[in-house]
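Other chains dropped; remaining ones untouched in position.
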Amino acid sequence: MKIAVNTGGGDAPGLNAVLRALTLGAESRGLEAWGIRHGYRGLLEPEEEGLVRLDRAAVRGIAHLGGTILGSTNRGDPFAWPVLRGGALTPVDRGTEVAERLAAQGFEALVVLGGDGSLRIAQKLLGRGVPRVIGVPKTIDNDLPGTDRCFGFSTAVSTAVEALDRLHTTAQAHDRVMVAEVMGRDAGFIALHAGVAGGADVILIPELPFDLERVAEKILARERAGRRFSIVVAAEGASARGGSSSVLAPADAFREHVRLGGVGALVAQQLERLTGKEARSLVLGHLLRGGSPVAEDRVLAQRLGAAAARFLAGTTASGLVAVRGGEVVFAPLECVLAPPRRVSLEDDLITTARDLGICFGDEERPAP
Amino acid sequence: MKIAVNTGGGDAPGLNAVLRALTLGAESRGLEAWGIRHGYRGLLEPEEEGLVRLDRAAVRGIAHLGGTILGSTNRGDPFAWPVLRGGALTPVDRGTEVAERLAAQGFEALVVLGGDGSLRIAQKLLGRGVPRVIGVPKTIDNDLPGTDRCFGFSTAVSTAVEALDRLHTTAQAHDRVMVAEVMGRDAGFIALHAGVAGGADVILIPELPFDLERVAEKILARERAGRRFSIVVAAEGASARGGSSSVLAPADAFREHVRLGGVGALVAQQLERLTGKEARSLVLGHLLRGGSPVAEDRVLAQRLGAAAARFLAGTTASGLVAVRGGEVVFAPLECVLAPPRRVSLEDDLITTARDLGICFGDEERPAP
Amino acid sequence: MKIAVNTGGGDAPGLNAVLRALTLGAESRGLEAWGIRHGYRGLLEPEEEGLVRLDRAAVRGIAHLGGTILGSTNRGDPFAWPVLRGGALTPVDRGTEVAERLAAQGFEALVVLGGDGSLRIAQKLLGRGVPRVIGVPKTIDNDLPGTDRCFGFSTAVSTAVEALDRLHTTAQAHDRVMVAEVMGRDAGFIALHAGVAGGADVILIPELPFDLERVAEKILARERAGRRFSIVVAAEGASARGGSSSVLAPADAFREHVRLGGVGALVAQQLERLTGKEARSLVLGHLLRGGSPVAEDRVLAQRLGAAAARFLAGTTASGLVAVRGGEVVFAPLECVLAPPRRVSLEDDLITTARDLGICFGDEERPAP
């Protein structure tokens, strides 16, 4: 059985480890794996090495490497493929063409390592004639519905924590407030885990709209206790509570984000005003996607890749290779249509954070 | 309520993070926490600063530090306390004395961060008058019964993987077999996780008695395929299958271990003989216990410490702060009396490893 | 002999290692070292623990820690000390008072670990009655006159390179231009070393005013060769060549810096316009100051600290503990009055960079 594999959307540490395990698992079961380079481009556009045979040699020694051997992934929607018509780029639906080309090459299944966008596209392709689709969930935000854990998340948290460790020593030397902005458009997993692991004083997540006056009180309370610096970790999708007079209402905040360069910059600016202390912000986003996967992610990614090969050989269904309660399972592909996972407000990590004195900006009265 | 805390047995990255979270959680609930330094020595022997108040200041900034602020932990059994009598050290049962001294100081509960040995001692102390005991499981081997995950394990695996990454580049340059020996007297969790994450070719764990002839065949098969080096990860408690003529029977192997310095050295020596290739061994054990906890362990350790404080304040029971299915629960303390957890032979990580072509030495015929 | 020590200006990895070596070296020579906390505040303002005895116990285990045990350093000019007068903060010259208070406490010498600002202040204090001053040069920019190398520089470069490694994998996956802004107001040492070590495609330093059209050509040339991403490292003080029409003239650029948040953001914005490729920027500055010193800096910092103690005991002069040609020497304190060191245009590292195909934006025609 010939199978095609592609990696879509943003990158995440661990992609190559998935590819390696998938390839070796496929080989051991008599499957022939091919990678489509550059998302769907390697299939839809005439391209040198658009399709690359994934065999033992192709995946040798790649498990610890960041990035993806299948190349750039950012142009990916075959259902809205930018085509030059009359001097302008027009989105064209080439979905059926994808199915046809795959069939012409003899591919019986498509494995997609992707985020919710890529997996939805993959799911749609089933309806256009691709006989079988296996999804392997990829998002460093860890918010993909249908699975408890995505690979790349542990690495992103580790990278964020390394940065926070560095910010700590420098904030302490300068009596400053340092605001680190991390990924997390819809969910605050990275901010929460990194904030707790990295000793933040304030964590701002999308699930808990914040009031910067509460945050300012926390910072000033620390000051009175002789702790003249504070570290704030903010998820990019965090926003202010509506109606509080000291910060912009959410809609205005969003526009302010765009103008200033992120919620981190906005929060830093406001906190300077509210506390009188120097505040600096730093966007960690681009750093979090890159680099070598940590051990935890290398293990998870390889479990997922090997499981994908097992499901390909052992069943005839489409599905999502997911993690549930620590086990790797084969879930219905429709799971990906659900809304993003979000941090549960009952998550014991939030309780732990509050016990540690971490402020979320949602308190009624100042955190002690 | 006054509570006493101690850390027993070997150290593990994350101890200080547990102490910090426990302390802050205790403070926020009106509990007064004190640490006993050096295991039980700070209680049983007259000692300067034998008891140290654990308050906000005492635990400031320690969450990312390896080691333990409560000092050396290696002499710990109050039920067999070495006392100098007649010129020789005699073990004396001072268990009741521990209970009495704790009571004299007004301590209503004892929190023990320890491995199975320390937790069994803690459980015994209940029978001697200590009113209440909370255990927080600590072992980098991750084999403590009663809990799915122990803090320190992720860090140990990460450290092992860093070492394996380095061994890879050097083995490749020298056509060698490198044997890395890791912790794991009863269970092969570290060897299995590190071996998969670190790209090992062979993993030897206690749960799967090995035949070195199978391992030699794997190494020679790689050689024929042009891969002239091999990496073997061996858990310290791994042993040879009985009856195979090319290696010593288990009992003899054990004695050989002692003489040569570990299963790693033994395996290297045997593989040199069996394959004709140079083989070197390296004991990673001492490196795995030390250093800063990785992000994953900082999160887990703080969840456990905060949960311990919650259970102390919210219940009156003794128990073990454990992880079950990703949740932190309060389990009966008797859990610790069960045998060590071992890697299940159905663990999908073993299946994944075999799919990746990793040899466990337990195969019937040579691994491809 | 009693000596006072303080750390002034920004922090740099290695400060604690200097303090440790200075303290142990002083102890072994019968000198009594005291640290002034928070720059000069510990001396000029009534403060708990303003002066802390630096003995063996005080400096135990600190050599590998980032930050400084002598606390925040950012308010430091005794010659323009902010004093509240009539409701406003007025700068007051308290230089002589510093000398008097030092004398009153019996201090015969002052050791200052600082950058050019702090060392100039220290040099001025000689004229106000401080009998003796020893300077230990500190700047992660490595641009302090009078010494070839400053501690903290190696760590800053390492941190920058770690970030560049991460940016590489993510830029590659997204066909982007990533612009990393690093420290270096007057000199491009960090940008140059990190750029070469981190595989940058473009390095922009203050010593070589750039023309972004040259940079754009380099990026597009890479694109034509199939290398669709590019990494640019820019020192914060780098600026555009005057007169080139495609970018703002230097003065306007400076104002644009302030408005947009740095040369990195400005360069990214311009490159997007010039190349049509997505470009993102990231300010690494705050990360570079923090964290644990790398091995190289731990060695250098301890050599400098021990040398300071040797010079204190073995001579009666004031001076700067400097590195010249790999050796640690005692140079005249006036060295610090010279202009900042700058990367020499004949530096073989620039030649090496050009040989590697790295573009500085100062070329006459596009780099190949």
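A, B and C are the chain letters, set down in written order, and residue numbers restart from 1 in every chain.
We take it that a contact is a pair of C-beta atoms (placed from the backbone, for glycine too) under 8 Å apart; a residue touches a chain by one contact, two chains touch by 3 or more.
Here the structure is a predicted model, which means the values were calculated and not measured.
K.L.:
Which total copy number does the whole complex reach if 3 copies are given here?
P.N.:
In total, this homomeric complex is made of 4 copies.
We adopt the following convention: only the chains that are shown with their structure count from here on.
K.L.:
Which whole number of Å gives the spacing of the CA centres of chain A and chain C?
P.N.:
Using C-alpha averages as centres, the distance is 34 Å.
K.L.:
Let me have the rounded angstrom distance from the C-alpha centre of chain A over to the C-alpha centre of chain B, please.
P.N.:
Measuring from centre to centre gives 32 Å for this pair.
K.L.:
Between chain B and chain C, tell me the centre distance in angstrom, where each centre is the average of that chain's C-alpha atoms.
P.N.:
42
K.L.:
Which residues of chain A are in contact with two or more other chains?
P.N.:
Touching at least two other chains: 165, 168.
K.L.:
Spell out the residues on chain B that touch chain A in their complex, using ranges where they run on.
P.N.:
20-21, 24-25, 28, 61, 63-64, 148, 154, 157-158, 160-161, 165, 168, 193-194, 196-199, 294-296, 298-299, 302-303, 306-307, 309-310, 325-328, 348-349, 351-352, 355-357, 368
K.L.:
Touching chain C in the complex: which residues of chain A?
P.N.:
10-11, 13, 65-68, 71-74, 159, 162-163, 165-170, 172-175, 178, 228-229, 261, 265, 280, 282-283, 286-291
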